[in-house]
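Note that this complex is displayed minus one protein chain, with the remaining chains in position.
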Amino acid sequence: MTNIAVLTAYVIVLSLYVNLGIALYGIFARPSLVKKLIAITILSDTANAFAVLVGYRWPRNALPKPPVIPELPVTRRVLEEYTSSAVDPLPQALVLTAIVIGLAITLFIAFIIIQYYRLYGTVDVRKVRRI
Amino acid sequence: MEVYVGLGLAPLILTIASFALPLISLVVGDRKWFYHVYGLVFGVVALVYALVSYNMVVVLGKPIIYPFGGWPGPIGIVYEVDGLGAILGLLVAFDMLLVILYSWWYMWERDGVEWYYTLLLLLETGMLGIVYTGDIFNLFVMIELLAIAAYGLVAFHRSKKEAVEAAVKYSVIGATATTMYFLAIVFIYGTYGTVNMADLALKARPWLCLHDVDSCRYLALVSGTGYGNTLIATSIAMALALWAFTFKAAVFPNHFWLPDAHPEAPTPVSAALSGLVVKMGAYATLRFVYTLFGVNSTLDMVVSGISLRDAILVVLLILGAISAILGALVMVIQDDIKRLLAYSTIAHLGIVFMGIGVGLSSVDVGIASIAITGVVLHIINHSFGKTLLFMASGVYIDAVDSRSINDMRGLGKLLPFTTFALILGLLHLLGIPPLGGFFSKLLIYNALMNSGLVVFAIILVLSTAISILGYMKVIVSLIVPARPTELIGRVKEHPLPVAVLFVIALIIVMLGIWSLSGGIDYLSSLLNSVVSIDGAREYINSMTELSSRLAGLG
Amino acid sequence: MRIVKALPLMLLSFIVYIVFTGSIRLYDIVTGIAVAVVIGLITANVVVSNPSKAYSINRLRWLIQYVFHYFLVSEVKAHLDVIRRALSPRMPINPGIVRVPYRVESDYAEALVACSITNTPGTVVVDLDKDRRIFYVHWIDVKTPEPEKARLEISELFERYAKKIFD
Amino acid sequence: MYLGEILVAIGVFCDLAASIGMLRFPNFYVRLHAATVGTIGGAFVPLIGVALIALGAEWLGTYRFFLAGASIITAILIVILAPVGTHVLARAAHRAGVVAVKPKVVDHLEEDRARIKG
Amino acid sequence: MIVVLEVFTLALLTLFALTSVVAAYLAIRERDLVRAVVFSAIQSSMYALIYYVLMAPDIVLVYIPVSVGLIPAVLLFVIKKTERYEGE
Amino acid sequence: MVTKIDVFVAISIAIFVLSLAYITSLGGLGPLPPVDVRDIAYQYLNLTYNPWRRFLTSFALESVTAIIWDFRGLDTLYETAVFYGAIIASIALYRGVKITHSRGGTGLSPIAKTVTRLSFVLIPTVAASVALHGHLTPGGGFQAGSIATVVIVLAIIVFSRYFLPGHGLSKERALLLRSIGLLGVGLTSIGLLLISFLLGVNAYIFQNQAKLDAPLSYPSLVDDYTLGGSLLFFNLSEFIAVAFGFMIVFLLLSVSEEDVREVVTRD
Partner (left out) sequence: MSLEQQVTLFILAVFPLYLLAFTLYIIRAIRGPTIPDSVLAIDALSFDIAAFLALLSILYRSPILISCAVVLSLWVYALDVYVSKYFEARDMGD
């Protein structure tokens, strides 16, 4: 049982790595800038998924909970239960920040690609290199 | 409790100022002088805060901490400034003030001043944040802030083809690199369970717990101990992080964006980029290789005869050597003056990285300390020198409306003051003895020689020798030919840039004198905390002391 | 005038807010009212054109009756029909785009009819001609190509209700 | 509660049928109908079912009303927005000529448009 | 019961991760950029599901608007303003 | 069409990926699948809402929002600054471009227009609910802002680029509102500090609740019902800032190419 779980976990991690590789390939080998932009978004998403995976947990004899206190009159029992079953909030907060930053960078690159097209008439880096 | 609001406030005020600028621009409209004054005021404010922080560090003699929100240690973000951070913060604030002053002249006639100053303030925020922060994730955010401002400023001349292309290249590769750094943070968090620098520094040196029982107890209580295979995760994190940092610092395999990006930016921004922004990569590398994972840390564990940290440092040395040679060689054949200066930046960053690479585990701490002093001194020297050169080149470019050196033949006689400053700057970067540049190169050279890395010392000299050719080409073509008759009368020197240039020239000379008269010792007394174990302990202790008191445990 | 227009929107917004929050503590009610007022005032002129209609209880009753009738009868029939077609091995489809004229007046009624048609599996509004008052409906099983007969088959019921609710 | 489960079961059935239809139908326009089955039968109905289940499920704690309310709002939004989505897609596909209306009995839209143009 | 749920969760994660790999591969290989955008939207929704299963509702709330909504919108704007096919 | 560079890049990336995978299998990411969280996570979870440690808690129910705006508020402020910098850089690219405010444009089908009008009421309500309950349920300023952006995107795409300016929301006004939101974020972050200068007590930047040596705090509890202190203000400001920031972005993106091209490519 545990072995299967470990194996599945490795499959998940490995598929994330493969995504990372695909995205890097897209950034370095594809000629179109828009394609590079898509690859960048995939790359940063994959890094974020790693972070969340690091913060995950499956507590013994309980279900994992999102990091939100589930009941309002917070008693000691609620807090204890919460602390012992919620997943790690810190990577989630880091990822949130990273997603927004990635979005900002993506927006700017999108604008600059449009400007690039206005000046060069193409978004293909190979053609520009030839000029 | 000694908490210094000014430390945390310095970047924050700049941010809020730049938040407010578009709002103000809706009221002010087209009155450009207002934006210039606004930029200057906040430049001065930042300088004042940087000076105060510097003074604090010097007076107290130990790193100063600012906990944001009153949260202790690894739970919240802290700003932690030791000697290195304080010096670089002062450098950033001072240099940016000069850049803003120069921008008065450069941007006076151009449009988009409000956006320009907004981005410039963000750039300064990013740099101050990088040097002050004591948290690796905050470092990531600040690097991105710096990067986005830099991308925007590189693309500021939006109708120039090359500028836009450079911005595209810079931003695409920059986004990749910073994502890699984020991945490195994930690995570090995964294995150490913390993102605080002081905490990491302790966790990477578990044996320190034999001495510092209090810090260890506090940190073990708050953030536990390592998880998984620490060595493996650290090495992969270092590899990814150094990729990002060498990209930011434009060291050899990742240097290709710099000669496109730096020349295409507006001239004051070129000065800031070449003078300061690339140094942030070197600073982050220093932090990672010395403060966090220094000698005898987890990274320094010996695996089959080789310490991983040594391997990384040797790689840095080699990369530095290649970029020093490559930058110098390519510089010689450039015709575009700003491109030439950009390649010179690559060469100098190579020298800086060679200095960083000295701290191998076999090398004596004293020598490593000399090397780091040399590195920081070289960062300072090169900052001022390159700022000066870019600013002077801006004056020439404005005069002939071209960036080719050939078009500037004989221009030196028409612009005597600028030329004087330029020559001073070139000699300074070459390392002619009375000027500052000599001493930093000498220190790095000494350290390399003494640590047995003779090859690299020779490369340092060789790189300097090659770059003489490039610099001489500029000087000769500016001075020797006859003055271009068609430009007489049209070209004259504006007092503002000349004043700025003279201030920097004065600083350069002063740096030389200061280095001669004991400045080096002063600097190394500030910086030895970076290299030595005692310094690291101080770095950790001053964080945990304050934090445990804030947590109500102390 | 603006407030008169905004009032039904405020009510709608407030109800949505409270239902979405799922609790009726003081905080939710206070913030809900604030949000409802702001959103109602901002969007009033864009969303509502004839406020007097919004105040008629009769129309609301028709709307509720319509919703029940629609989801319990028409939808079920149509779903069964399409699922039968999708699962049967021969796939008895007979598709085409037919003209379906409509007679309702206001924008909302038109949208209601169109959405109802589209939401019933088997018919999808592909396009409409506002001047000639025709929907072009893609019909999975074209029983008749003639517009008036198609109208009886497809949209008669919806239009009857839509007229009562919005016109 | 049990009604909710029945609704969810209906939803799953519709969903499966819709996905099979989606795969089997020969043309974009025919698939539109499968998609409608998928959204109304496969999403709206089970969401209402979830709301009903949640209202009866006391082990979910105080936030179960939030679950119910949010599902109802989601269901309403789906009912309002999904037909428009299908409609605009169909319209765009037809106008841009991306997809030909291949197996067809009549196509009045094509005729009318040709008449206006010609 | 909890063990069943754990296996179930891991199976879900694996399914989503593998699908996202397929979608990412297609997004990178596709020459028609609009289709690439659509594929990257599939990949993003799979990641969103992964985040959801990993109990990160906050991230899902940010990630879906950003990656399923805004970035495709921006990319479609860009493609409309520039060119649709990659390569020749 | 596989070139040499393609193959080279593919191989090197494959090596990179394989080495990463190998290293992970040696335990680089910690135990997989994880059973426990890192110790520091216990601190965050424990301190999110903890009336028993009065001087070391943030009185919010949501740990992630608490981390984002209280424990590590600085990150988020600068993250906002990054986003802001991207928008400013984009505006700088479009400087001097006049966006015409006349009505016109065709837009999508009338049905879509009608339904979109209705959604102008529903979606901002949902967004506001997410923003105002950011400290109680998942969500917060950025999330809510990006939900509200649906309305803006729909308005621009379903109607046309003239719709929003035609109803009084031009680019300049969006910039104004965005700046107000951002200043709200900035001022909330130093709010207690400013008050403390007046009162002569100690306070920190980004302080939310009272600390041992800093007695000031934002309003947090109303008979056991948490208000979240500064988180509420942060979320609200961020909501406004993000929604209008996206509005600027999409207004800029939707400007007609003929209007822009001559201005932007001119010397």
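Residue numbering begins at 1 within each chain, and the chains themselves are lettered A, B, C, D, E and F in the order written.
Just so it is clear, a contact is a pair of C-beta atoms (placed from the backbone, for glycine too) under 8 Å apart; a residue touches a chain by one contact, two chains touch by 3 or more.
In this text, all values refer to a predicted model and were calculated from it rather than measured experimentally.
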item: Contacts of the hidden chain among displayed chains; value: A, D, E, F
item: Identified contact with the non-displayed chain, of F:L45, F:A112, F:L192 or F:L231; value: F:A112
item: Per the touch definition above, residue among F:I23, F:L56, F:V130 or F:I240 touching the missing chain; value: F:V130
item: Interface with the unshown chain - residue positions in chain D; value: 1, 5, 8-9, 11-13, 15-16, 18-20, 22-23, 28, 31-32, 34-35, 38-39, 42-43, 46-47, 50, 53-54, 56-57, 59-61, 63-64, 66-67, 70-71, 73-74, 77-78, 81-82, 84-86, 88-93, 95-96, 98-99
item: Residue ranges of chain E at the interface with the undisplayed chain; value: 1, 4-5, 8, 12, 15, 19, 22-23, 26, 32, 34-35, 38-39, 41-42, 45, 48-49, 52-53, 55, 57, 60-61, 64-65, 68-69, 72-73, 76-77, 79-81
item: For chain A, residues in touch with the removed chain; value: 63-66, 68, 70
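In the analysis below, only the chains that are shown with their structure count from here on.
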item: Separation of mean Cα positions, chain D and chain B [Å, integer]; value: 56
item: Length of the line joining the C-alpha centres of chain B and chain E, rounded to whole Å; value: 37
item: Geometric centre distance via CA averages, chain F-chain E, whole Å; value: 21
item: Shared-contact residues (touching 2 or more other chains) in chain C; value: 16, 20-21, 114-115, 125, 127
item: Residues of chain A whose C-beta touches two or more other chains; value: 5, 8-9, 18, 24-25, 37, 48, 50, 53-56, 58, 66-68, 72, 86-87, 90, 92, 94, 96-97, 100-108, 110, 112-115, 119
item: Interchain contacts (touch definition) - all pairs; value: A-B, A-D, A-E, A-F, B-F, C-D, C-F, D-F, E-F
item: Chain B residues within the chain F interface of the complex; value: 1, 3, 5, 8-9, 12, 15-16, 18-20, 22-23, 26, 66-72, 74-77, 111-112, 115-116, 118-119, 122, 125, 129, 137-138, 141-142, 144-145, 148-149, 151-153, 155-156, 158-159, 187, 189-191, 193-194, 222-225, 227-229, 232-233, 235-236, 550-552
item: Touching residues (chain side chain E, partner chain A) in the complex; value: 2-3, 5-7, 9-11, 13-14, 17-18, 20-21, 24-25, 27-28, 33, 36-37, 40, 43-44, 47, 50-51, 54-59, 62-63, 66-67, 70-71, 74-75, 77-79, 81-83, 86-87
item: Parts of chain F lying in touch with chain D, wherever the complex brings them together; value: 108-109, 111-112, 115-116, 118-119, 122, 126, 137
